[in-house]
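What follows is a set of notes on a single structure, which appears directly below.
Missing here is one protein chain; the remaining ones are kept as they sit in the complex.
The first chain written gets the first letter, and so on, giving A and B; residue counts start at 1 in each chain.
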Amino acid sequence: MPLRLEARPEPSRAMLWLSPVLAAVLAAAGGGLVFAALGYDPLVALRTLFLDPLSTLDGLTELGLKATPLLLCAIGIAVAVQAGLWNIGAEGQLTMGAIAGGGIALAFGGEGHWWILPAMLLAGAAGGAAWAAIPALLKTRFHAHEILTTLMLSYVAVQFLGWLVHGPWIDPEGFNFPQSRMFEADALLPVLVEGTRLHAGVLLALLAVPLAWALLARTVAGYRLRTIGLAPRAARYAGFSAARGTWLGLCLAGALAGLAGLCEAAGPVGQLQPLMSPGYGFAAIIVAFLGRLQPFGILLAALLMALIYLGGEQLQVSMQLPIAATGTIQGMLLFFLLASDVFIDRRLVRVARRHA
Amino acid sequence: MSPTPPRLALTGIVKRYGATLANDEVALSVAPGEIHALLGENGAGKSTLMKIVYGVVAPDAGEIAWDGRPVAIADPNAARRLGIGMVFQHFSLFETLTVAENIALGLGSTRPLEALAAEIRQVAARYGLAVDPGRHVHHLSVGERQRIEILRCLLQQPRLLILDEPTSVLTPQEVEGLFAMLRRLAAEGCSVLYISHKLEEIRALCSAATVLRAGRVAARCDPRAETAESLAEMMIGGRVVRTTRAARQPGPPCLVVDRLTLAPEEPFGTTLRDIALELRAGEILGIAGVAGNGQAELLAALAGERRSAAARIALDGRPVGHLGPAARRARGLAFIPEERLGRGAIADYSLAENALLTRLDARTAPRGLLDPGAVRALATRLIARFGVRAAGIAARGRSLSGGNMQKFIVGREIDAGPRVLLAAHPTWGVDIGAAVAIHQALLDLAAAGAGILVVSEDLDELLGLADRIAVLAGGRLSPPVPVAETGAEAIGLLMGSAPGDAQRMADAAAA
Partner (left out) sequence: MPDAFVLLALLVATLRAATPLLLAGFGELVAERSGVLNLGVEGMMLVGAAAGFIATAATGQPLLGLLVAALAGMLMALLFGLLTLTLGANQVACGLALTIFGIGLSALIGLPWQGTPIAGLASVIWPGLDAAGPVAQQLMLLDPVLWLALLLPALVGAFLYRSRAGLILRAVGESHEAAHALGYGVLRVRYAAVLFGGAMAGLGGAYLSLVYTPMWTENMVAGRGWIALALVVFSAWKPGWLALGALFFGFVTIAQFQAGAFGLEVSPHLLSMLPYLATVVVLVLISRDETRRKLNAPAALGKPFTAAG
């Protein structure tokens, strides 16, 4: 019986929230197929990937640790997407946040000032925001599309960090390894659970969830942003400035990504290295969509993505599976999500037999 | 009756979109050489039926007979092979291609473009349609584009020509030219299926009519034997309610435009040249003209979406040319834009969120924070006051019919209590019931002392609504003429005039 897609009269609320679950299940199934194709027992691999990390306290704190940068970046990306902006350069903004905040740590760390950490947080957010302000300027002033400029500037930021840790900021006692000095204790985020790596940055990320929700749902600024994103011509008619929306959306996204970078530098890493993130900035795009661009949904999606990262590391350790396998699963996750999202607005119907 | 079978005969056509029946057991028969009207309100199922005939859409059930033989029309190519030509309401032309390329695409032939260009000139000359095959379509006026569409059909020697609302974009004089051409075509034996909701035109042109209502055939008649009123009653299935207007005395000027000249933003926009107008409190001023002559640009400049020098535009005596839409709104200006979804309202927003679009103020959003209770109260009031049929304030914009969405937008702007209201094509594409309600709301607002500027392509609408009418052509605005002293013919001359002729034509219209 031939099938056909047809528009639903109203978008399906159920499908809106069912779709990410469906996507996760399908991606897990797809992952199982990949593991089987590589010659591993798919059930063992999937258990290692999705269940084992959750069975220990250490695993749970590591989950929170990995979810922190994902959550921060994804919330920023979601706010930008709601404003109609494709910020795919969170990786670069994260890097610049780490550089700006890390610079303060390297310059003033160890002197015992109370203001070191607050200054690092501010600098991290400012660094990310400043990096995102460049595409905002290029878009509002020259109409250059942010999707390419944010990404290109990502590559530039990573090269810039590479130059810093190979050159001016290299640890003089580090046997020429391309990395900075370790941050002093007063420039490190406090650990929350004794004996684990879970640090206070997770609280910042959790705080960002209700704040972002309130911004989007309860403020005039958020209403304007959403209007600009959904219907630019309606926004213009209402008198909402698209340029102001671009600045706000991109700078906010950059600030959150910068904060994420600083939390990595002043958290689990404790120094500057050539790569501050295993692709959190890109994975956060998936997280944002998986979480329906809604802050509370993103919280759940960030935990799932953190689990994939964490499980991927365990797979590498216990089964010698390449870490790239998790990248494949991430890609499949987004594909399945986009495919099932089609059924929010549409449904499958049988084609009636045609009478000629 | 002659024994020849009808050129086209439809029986039992059914087409369902989701829950709605667009066509329900529709039957239609067109004789050779006949000009047959297909009549109905928006959403009555006319366009769907024509797409079925042209093979764009497949029917769920029903039969099509061509010259007495049953046929299946799988796609537009099959329709063209039978000899069916179609002129679409929203033209199926490609802006960046040339006239010849456009026609080549429509013919489905592999003739070289040079040979085609010669043929185009020849056929164009025969039917008195002036076109240049080498020009790019985006340079052409709306009337010229329609000629390309018609030419594309004529080059295939059609035996049935379908025209979907062809006159909505033409000046009265261009309409006369079109009718002359259609009559000649019919005399040569080609059948014409003419889709319209303009009743006077149908009475002048067509010798048979099929009336659709809510997807079903409501009536068949000879339009020449009917009145416009009786045809309208067939369309809506009841009596037409009329608007009532109170006599009113215009007050002081509330919106004054002084020598406004503005270059366009869009690549093919119109430059506004030396626009001057004065709108008085309690008055409805109509702006007539064919779309694309500066209407969008003028409205954007008046509403504040385009800024100009402060002194060019004055609202209640204060200069506002430099202000944006929100600031002008705060000073008592309201605007009903042409496009409903995407500009006047947002498809994915609830009615509550849509109410907020132009109503962010100290009550709905104190100190930059939204007050959900106040927003709900506003939306509830708008729905009740203007009789909007919707599932509630949580209903999405896209779930409303065109007429109800427009009532909501018009209501939102009127409810703001504006001193000046700009309305662009306020009843375009809405059903007659909603159109009457919207017209009444505008008349009441004017009676309450607001100045209203209505931009419309529908001359009948302006003649029924406005106190004075000015014509916008080529980016220039003619001086306004009192409605009592002019008529469709005189205004039509202005609409088609070259920019430089505006003043002379205005004098002619007033005379």
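Here are a few things to note about the model shown:
Convention: a residue touches a chain if its C-beta (ideal position, glycine included) is under 8 Å from a C-beta of that chain, and two chains touch if they have at least 3 such contacts.
Please read all numbers here as calculations on a predicted model, not as lab measurements.
With respect to the full assembly, the chain omitted from this view is in touch with A, B.
If you put the hidden chain back, the residue from A:Leu148, A:Met182 or A:Met319 that touches it is A:Leu148.
Annotation: of B:Glu95, B:Glu119, B:Glu200 or B:Asp361, B:Glu95 touches the absent chain (contact as defined above).
Within the set A:Leu16, A:Val44 or A:Leu334, the residue that contacts the chain not displayed is A:Leu334. Counting the whole complex, the residues of chain A in touch with the unshown chain are 5, 34, 38, 86, 88, 138, 142-145, 147-149, 151-153, 155-156, 159-160, 162-163, 166-167, 282-283, 285-286, 289, 322, 324-332, 334-335, 338-339, 341-342, 346.
Along chain B, the points of touch with the absent chain fall at residues 17, 51, 54-58, 75-77, 79-80, 86, 88, 90-97, 101, 104-106, 108, 110, 266-267.
We adopt the following convention: only the chains that are shown with their structure count from here on.
Chain centres here are Cα averages; for chain A and chain B they lie 47 Å apart.
For chain A in complex with chain B, the residues that touch the partner chain are 6-11, 217-221, 223, 227, 230-231, 233-234, 236-241, 352, 354-356.
Within the complex, the chain B residues that touch chain A are 16-19, 58-63, 70, 72, 303-305, 324-327, 329, 335, 337, 339, 342-349, 353, 356-358, 360, 365, 368-370, 372, 396, 399.
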